[in-house]
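In this view, the complex is presented without one of its protein chains, the others remaining in place.
Here is chain A:
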Amino acid sequence: MRVNFTVNGRRQEADDVWEGESLLYVLRERLGLPGSKNACEQGECGSCTVRLDGVPVCACLVAAGQAEGREVVTVEGLADYARQRAEHGGCATGSCGTFLQDTRGRAAQGQDSQTGEGTELAPIQQAFIDAGAVQCGFCTPGLLVAADEMLEHNPNPTDADIREALSGNLCRCTGYEKIMDAVRLAAARQGEAV
């Protein structure tokens, strides 16, 4: 079958999709967007968390056909998404993804191809780096999408709020302490910026 949907503001068309394929498989293997991760493929780990019409979901549990005509934001589009949200004064409705269309083609400036340094990052992405919340990094994309979504509707979370919001995302390396720090840091920076 053919599936048409929008990913990170760009219209995508996937052909010859087998009906049993997940949204995760189509993103990773057909659209060249492997940032969403495949740690369990059974909806338990959150590493494939993407936003589907603004709602965080496990892409491994969404049949590809269910994405037809809908808006998907993955970790690859998170920086653009966050910037547009900031430019539009914040958007907590889940429809923010449409803003992405007006910014396609923005060139990454001075990016180091080996390390990616110089890439424009979302505040939550920068906070994960700064706080040491990234080790192997396999949980990171899902956590970033989940944490960014939480901060969108709860800009000043308590520790208990953070833990509750991220309880669907497993991490095996960090013991979560630096992830807590990263989210606290992103929230604080967000607060300072307002």
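The rule is simple: a contact is a pair of C-beta atoms (placed from the backbone, for glycine too) under 8 Å apart; a residue touches a chain by one contact, two chains touch by 3 or more; residues count from 1.
The rule is simple: contacts and distances are computed from a predicted model.
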item	value
Listed names "YceI-like domain-containing protein", "Acetyl-CoA C-acetyltransferase", "Heme NO binding protein" or "Xanthine dehydrogenase", matching UniProt entry of the absent chain	"Xanthine dehydrogenase"
Residue of A:Ala63, A:Ala86 or A:Leu170 in touch with the missing chain, whole complex considered	A:Leu170
Option touching the unshown chain, where A:Glu13, A:Glu44 or A:Glu68 are the choices	A:Glu44
Contact footprint on chain A, counting only the chain that is left out	18, 20-21, 28-29, 32-42, 44-45, 47, 74-76, 78-79, 114-117, 119, 121, 125-126, 128-132, 134-141, 144, 156-160, 162-164, 166-181, 183-185, 187-188
